[in-house]
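Note that this complex is displayed minus one protein chain, with the remaining chains in position.
Letters A, B and C name the chains as they come in the text, with residue numbers starting at 1 for each one.
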Amino acid sequence: MSTSSYLYQRPAGTTQLNETTQVRIASDIVIGGDAVVMMAGPCAVESEAQLEAVAQTLVSVGIRCMRAGAYKPRTSPYSFQGLREEGLKMLGNIKAKYPLAIVTEVLSVDQLDAVAAVADCLQIGSRNMHNFELLKAVGSVQKPVLLKRGLAATLEEFLFAAEYILKAGNPNVILCERGVRSFDPWTRNLLDLASVPLLKEMTHLPVIVDPSHSTGKRSLVVPASRAAVAIGCDGLLIESHPTPDKALCDAAQALPLDVLTSLLPSLNTVASAIGRSMS
Amino acid sequence: MSTSSYLYQRPAGTTQLNETTQVRIASDIVIGGDAVVMMAGPCAVESEAQLEAVAQTLVSVGIRCMRAGAYKPRTSPYSFQGLREEGLKMLGNIKAKYPLAIVTEVLSVDQLDAVAAVADCLQIGSRNMHNFELLKAVGSVQKPVLLKRGLAATLEEFLFAAEYILKAGNPNVILCERGVRSFDPWTRNLLDLASVPLLKEMTHLPVIVDPSHSTGKRSLVVPASRAAVAIGCDGLLIESHPTPDKALCDAAQALPLDVLTSLLPSLNTVASAIGRSMS
Amino acid sequence: MSTSSYLYQRPAGTTQLNETTQVRIASDIVIGGDAVVMMAGPCAVESEAQLEAVAQTLVSVGIRCMRAGAYKPRTSPYSFQGLREEGLKMLGNIKAKYPLAIVTEVLSVDQLDAVAAVADCLQIGSRNMHNFELLKAVGSVQKPVLLKRGLAATLEEFLFAAEYILKAGNPNVILCERGVRSFDPWTRNLLDLASVPLLKEMTHLPVIVDPSHSTGKRSLVVPASRAAVAIGCDGLLIESHPTPDKALCDAAQALPLDVLTSLLPSLNTVASAIGRSMS
Partner (left out) sequence: MSTSSYLYQRPAGTTQLNETTQVRIASDIVIGGDAVVMMAGPCAVESEAQLEAVAQTLVSVGIRCMRAGAYKPRTSPYSFQGLREEGLKMLGNIKAKYPLAIVTEVLSVDQLDAVAAVADCLQIGSRNMHNFELLKAVGSVQKPVLLKRGLAATLEEFLFAAEYILKAGNPNVILCERGVRSFDPWTRNLLDLASVPLLKEMTHLPVIVDPSHSTGKRSLVVPASRAAVAIGCDGLLIESHPTPDKALCDAAQALPLDVLTSLLPSLNTVASAIGRSMS
């Protein structure tokens, strides 16, 4: 690791608990403060009814950030590619109706204006962490960016991807650990939880965890979420769906809404065990 | 994964919280019960004075299991190979003086009798997880066995290694996640915490976590320990040394004794957040 | 692996030696025929003089494909990002002057028209193998596409990336093995040569090998090239530079031009040992 000075670097002498950059997604939603922020919602926008069901649940339990993809990057061209422009429109309608901030993915430079018109936070997915032209483009807008770690990205590569955004003028970057490629076929991805405190030693940027993609299995999402809070993450990004078994993508890992809401009390308890809270 | 029936498998219909095999290391030390058991001590036995200092600290804070290696498997033949027979004798002296159970590694079949005469729990290290002749041999004694996951072992291979011991007649196997090989040079090993609940879905054997070897870095051991408890491990195996910077092996990851003891209250709080305790 | 039928799949009953799709880069340059095609040139376009020196050498030894990047994807935003539009112009000048086909990389959809105006073959780099919007876009033009395997892409993911291009209407896809991420810091990437015959069992698409990025070390490029030919590749993509130690990117792996030309006779001999030739 070079000793040069980068924008992502923690100033010498600061520690992780008192000097994390606070990224403001909405007037009252801050990532990187005392509270661990929950973001939840379906993998993909599928219908207005689906979004309504999710939104009502989130609002009822005080979750303020909704995630849902209109544009979906899929390994196979024959898999559902997202509702795209139509999906963005549905997200806009939800946002007009509920007090929710929207986190949604942008896949290419030419989609950026349309996505940024709806999103409160732009997601860059794992498969685009090395799409440097896209990183430069989201660096030129002033929306917060949720940057996911690449499938097999080292932490140095991850921080350099963030640096592309920071250098282009956008200081509002949230790092998201989402598991890395494993040699073990039992594991969809290998959740690298120790990367959270390790990243926080190197960077002042907030770090959140996606326990859904990283484990790929519904039964692991609850314990992995607790561990992510215990290890010091600044937020969680959890897939949840009104009817997971009918989800059009990543069905195996989506939590039913009632499991999502029942998870919150134990997360609160773990957060308070390390002197934080959930929001 | 075969659907055949193996000795390691969880009986159908049982869940992880009420049907974990309890492995008794001493009359009052059980791995796999409600309490999460702390095991701590130096990487290697170095001297009587070193063991005394550790033992006094462990006893003073109620830790009942001491780990320390007399035989050390080292990548380079020029690295310290352990005090061997002399180290075993020192461990025997400590055991005679303090109410501590001893966990120590056995590297080959011909060392087994000597190690078993001192150890309360035989450790099989990562590099020997695939040493099937040794697995058969420890399966033929009735000492508990702490089996570490191999450097790049799949969970299926890990469970089959346990099966060698179980099939040979020894039911007292404790699985230990200790990180797997990573592509990222920033990480000594990649701690696979999600393996804890995943293993517990497949097996009735207790699962502990080694946050020291898996992270390789002192500053990560404390948050990783909290996360391991939060995700549901049955024990922790932590390297601790009176003067870590002078440790003869793995100095970078050993906790000073005062950090070890100061970690306990927050582990207690995390454990209670998920309905367990520390012991 | 699904048994569904995909466009990339080899028709049942065909074998790799008589049924490979021939991708025509120029009127007399075919990838996937009897001849193993050499493509060589610098990592990045740096100057007219540099391109001239390379072009003269290539033409003098009968190499017909020149590779050079105008747009460079770089891990760090502070690394040389390529001469971009200016570099494309230089490539156009070289093409007007020498009987060389140009292989050059396109990084994003908005660059596609400009790159396609100069390139005879569009390169999609490793970091964009999962950039599905770009794959769809290059699928809609009729230029041949050289698709590099992702840093940690499985062969199934690699073939699905090709399928995006094929499905969008462009049948001219060349697969390029370029090494995958390794746990060993001694190896920049791990060259997966066995992927060549394995891919050829699955797909009718031609498969070439990049021995430069895959090894990252000049001294390994020569033996790796011979092995690639021996294992059955349809082409080689080799980095070569007039003054490698002054190269603006990937200096450690570029061959001096005289080493490149001195390599050709032994490649011819290896090719003839398996009943093929070099072109």
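As a convention for this text, a residue touches a chain if its C-beta (ideal position, glycine included) is under 8 Å from a C-beta of that chain, and two chains touch if they have at least 3 such contacts.
As the structure is a computational prediction, the values presented were derived from the model and not from experiment.
Contact with the omitted chain, checked across C:Met90, C:Val138, C:Ile165 or C:Leu191, is made by C:Leu191. Here the missing chain is touched by one residue of B:Asn128, B:Ser240, B:Gln253 or B:Ser266, and it is B:Asn128.
Within the set C:Ser214, C:Thr261 or C:Ser279, the residue that contacts the chain not displayed is C:Ser214. Residues 152, 181-183, 185 are the ones on subunit A that touch the missing chain.
In the full complex, subunit C contacts the hidden chain through residues 1, 152, 154-156, 180, 182-187, 190-198, 201, 214-215, 217, 219-220, 223-224, 226-232, 266, 269-270, 272-274.
Of the residues in subunit B, those that touch the hidden partner chain are 4, 73-78, 107-111, 127-128, 130-134, 136, 150-152, 156-157, 160, 163-164, 167-168, 181.
Here is the rule we use: only the chains that are shown with their structure count from here on.
A summary of chain positions shows that the Cα centroid lying nearest the centre of all protein Cα atoms is that of chain A.
The mean-CA centres of subunit B and subunit C are about 48 angstrom from one another, to the nearest whole unit. Spacing of subunit A relative to subunit B, judged by their CA centroids, is 34 angstrom. For subunit A, the set of residues touching two or more other chains reads 152, 156.
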